[in-house]
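In this view, the complex is presented without one of its protein chains, the others remaining in place.
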Amino acid sequence: MARDKGDPTAFGLASARLAGMLRSLGWVAAGLALALLFWFLTVDVMALPRFRNLPRLAEVLSEWASTQPVYGLSIHTREYYEHIAHSLARVLVAFGLATLLGVPLGLAMGTSRRVREYVFPLFEILRPIPPLAWVPLAILMFRGTETPIVFLTFLASFYATTLNTMLGVQSIDASLIRAAKCLGAGPWTMFRRIILPGTLPAIFGGLQLSVGVAWFSLVAAEMVSGEYGLGYIINTGYSMATYPTIFIGMFTLGIVGFATSAAIRGVERALTQWRRTSLGEQA
Amino acid sequence: MSGALSAMGPRRARPARRAGPSQAGRRAATSIAVFLLLGELIARAPALFGVEVPVLGVLPAPSGVVAEALRELSDPAYWQSWYLSFLRVAGGFLAALALGVPLGLLLATRRSFRNVVFPVFEVLRPIPPIAWVPAAIIFWPTQELSIIFVIFLGAFYTITFSTYHGARQVDPALVQSARSMGSGQWRVLWRVVLPAAMPGIVTGAAIGMGITWEVVVAAELISGGSGGSGGGLGHFMWDAYLANNHERIVVAMISIGLAGYLSSTLLRRAGRLLAPWQPLK
Partner (left out) sequence: MAGGAGAARGRLVIENAVKAYDTPAGPALAVDNCSLSVEPGEICMIVGPSGCGKTTLLNAVAGFHDLSSGRIALDGVEIAGEGVQAEPGPDRVVVFQNGALFPWMTALDNVMFGPLAQGALGPAQARDKARAMMADAGLADAQDMYPAQMSSGIRRRVEIVRAMMNDPAILLLDEPYRAMDSLTRAMMHEALLEMHARRPVTILFITHDLEEAVFLGHRIVVMSARPCRPTLELDIDMPFPRKYAMTAGDAYRGYVQAALEAVHVEAVKSFAAGEKEAA
């Protein structure tokens, strides 16, 4: 295809995108620095009374990075990564199950009025009950400590995924459906070539929400009843008064949570090439 | 349905389906009835069939739950729990509104402000509010305040973001025409941007409300469970668990769900009052 002088080259696009990323990274760093500065000032420098009980920023950071941490957790200790692995595994299992069940259910409810009218009322009645309210029942229903935690995480994730998928189907431009009917698409073709690809962006939006909600529930569940994991670290840090550990847990949570969202965004970008306009922007 | 259509003669009309709201209502009633019936059968399985259903067999029978619910309705302690939880939710939520809406508006309208503050937000966001509970308890003088703080956090993010997105979507033409008619900056914010962003704010608030109830239960479980100030629906549920009263656990769950649903609905009603110009969907 002949290209004008005005069209962007592949290299130009890539470097523009890189510059954009670096710029936002720069702002993130600046904001982060600001927040940490605030912490440093209030605790170390000004020693405000309200903030007196909080550990000093320097203490937390040095603990996090130290090879011989006082409270046993740092980036150099094995337990740290074990806790991360535990939390990550639980989230992946719960999220995976929720996606496997939620996407088909959402698609079915969005496509078929009959399915929706039978299933959605039940769904909507159960949904307002926060996943954490299931803690006692989960403990009674499932043996051990792992399954209840995964179950709670699954619930939160499942609601978000199913709802978003269903809404995604319903928000497909009606003209597209009509056009497909004009062109002679039967129900199976309609589903496979129109509804499924058309819902994909909404599904991924739902998955991002879903993974966030999964972390949310997971941490709460781990704090209430768990033996490993980031939520457990945070809770123990509090109950054993090893306060720097609380913050190490929180920071790690932020990083790992962000990483999982970014991973989903990456998959979405790979699967929805068609959203790129000719300038490489997201349509 | 597909295939060459031209010379097949007139298409026969299919028998009319009585579609419409009544059919939807009937289907909903059917599935709920089946659900309850199954629940009853599973709970009574040992007595009826001599077999214990794994996992689900632990759940109480719907009939038992109804009986327990009726009992609770006449117990003042039950309503006391509602009151306490609602107080906490209201406190935290209103604080989140009071801070979140202005913050969202500022983020949307002042570029320099956004560049500085937004990244902090994004970095702190993946940390679930629950994770803040221990830090909050250390920080705040009373346990009550720490619970309200965590509730506040839960709603704060959502409200700020919805306000931000709602305000960003305001048609710049509206702002410009207000400016050209002589409105100052604050006036524009208050009388143009805020009302225009209202639908987004209300939606965000409704979602934030759901998160709030989630958080209140968790916060009550965590802090109340360790012998704290107690009270509230979360605590009520935990007590039921400790007393091994399965029916009461389910009543508590339903109450919490109901409370969350009621608050969201109230919020949406209030939103419609505040933004009457929205076309009815």
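Worth pointing out:
We call the chains A and B, going by the order they appear; numbering starts again at 1 in every chain.
Here is the rule we go by: contacts are C-beta pairs under 8 Å (C-beta built on N, C-alpha and C of every residue); 3 or more make two chains touch, one makes a residue touch a chain.
Predicted model, so just to flag it, every value in this text is computed and none were measured.
The chain omitted from view is touched by exactly one of A:60, A:133, A:169 or A:194, namely A:194.
The omitted chain makes contact with just one of the residues A:115, A:180 or A:256: A:180. For chain A, the residues touching the chain absent from view are 1, 173, 175-176, 178-186, 189, 193-194, 197-198, 200, 272-278, 283.
Rule of thumb we're sticking to: only the chains that are shown with their structure count from here on.
Note on chain placement: the centre of chain A and the centre of chain B lie 18 Å apart, centres being C-alpha means. Listed in rising order, the residues of chain B touching chain A in the complex are 1-3, 19, 23-24, 27-28, 30-32, 35, 55-56, 58-59, 115-135, 137-139, 210, 213-214, 217-218, 221-222, 225-226, 234, 237-238, 240-241, 246, 249-250, 252-254, 256-258, 260-261, 264. Per the touch definition, chain A reaches chain B in the complex via residues 24, 27-32, 34-35, 50-51, 53-54, 113-114, 117-122, 125-137, 139-142, 184-187, 212, 215-216, 219-220, 223-224, 230-231, 234-235, 237-239, 243, 246-247, 249-250, 253-258, 261.
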